[in-house]
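Apart from one protein chain that is not included, each protein chain of the complex appears where it belongs.
What follows is subunit A.
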Amino acid sequence: MSSGAGYQLQQFIPFSHDVYLRLLERIGETYWPWHLATLLLGVIVLLLALKHKARAGSLLLAPLWLVVGVAFFIRHYAELNWAGSYIGYAFIGEAVLLLCIALSGKGLAKTAPDKRPTVIIGLVLALTGLVGWPFIGLLSGDSWYQAAVFGIYADPTALTTLGLLLIMFRGGLLWLSIIIPLLWLVVSGLTWWVLLNS
């Protein structure tokens, strides 16, 4: 990436690596022990997805996106980045979309999950987000309550959800519903890239 592009990116990230880590740490301290509940919910949604109960899975997933939109972005992240509120509203929009899909029944997979590539990729992504992500923090010395878990933090929520949607949804609504998680993962990836290289 050219330094010019790097400069452009830096303009959208008005905080430093240390401050972002400290924000994540404070979010962990604030919401502990809800981590355990959201992690359990994530496991339940994954089991529902694998048991071809996509409607119930989507119904449980929706409020978690609302929680992350409000608690992570609007309440905390927006303190550091003026764009945080807008991202929070996008997460709330995703919650509404998941709720609408659950209530209407449209876009849900008609057949039980099999060994199709999208299902296998979805399972790998969901397990990485649910289990792998918190372990990254634990292995680097974070305590249990600092572990970045699904349903509290944006990154594991987006990654796990992306995987779950690949298992549960089909057709146009699948593609529509993965836009926000995918976009956030790109934004977050670029953010970490800039923070670690500046």
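We take it that a contact is a pair of C-beta atoms (placed from the backbone, for glycine too) under 8 Å apart; a residue touches a chain by one contact, two chains touch by 3 or more; residues count from 1.
Just so we're on the same page, contacts and distances are computed from a predicted model.
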| item | value |
| --- | --- |
| Listed names "Nucleotide-binding universal stress UspA family protein", "NADH dehydrogenase subunit M", "Tat pathway signal protein" or "Aldo/keto reductase", matching UniProt entry of the absent chain | "Aldo/keto reductase" |
| Hidden partner chain, touching residue among A:T38, A:N81 or A:T160 | A:N81 |
| Residue of A:F15, A:Y89, A:Y145 or A:W192 in touch with the missing chain, whole complex considered | A:F15 |
| Contact set of subunit A toward the excluded chain (per top definition) | 7, 10, 14-16, 18-19, 22-23, 26, 76, 79-82, 198 |
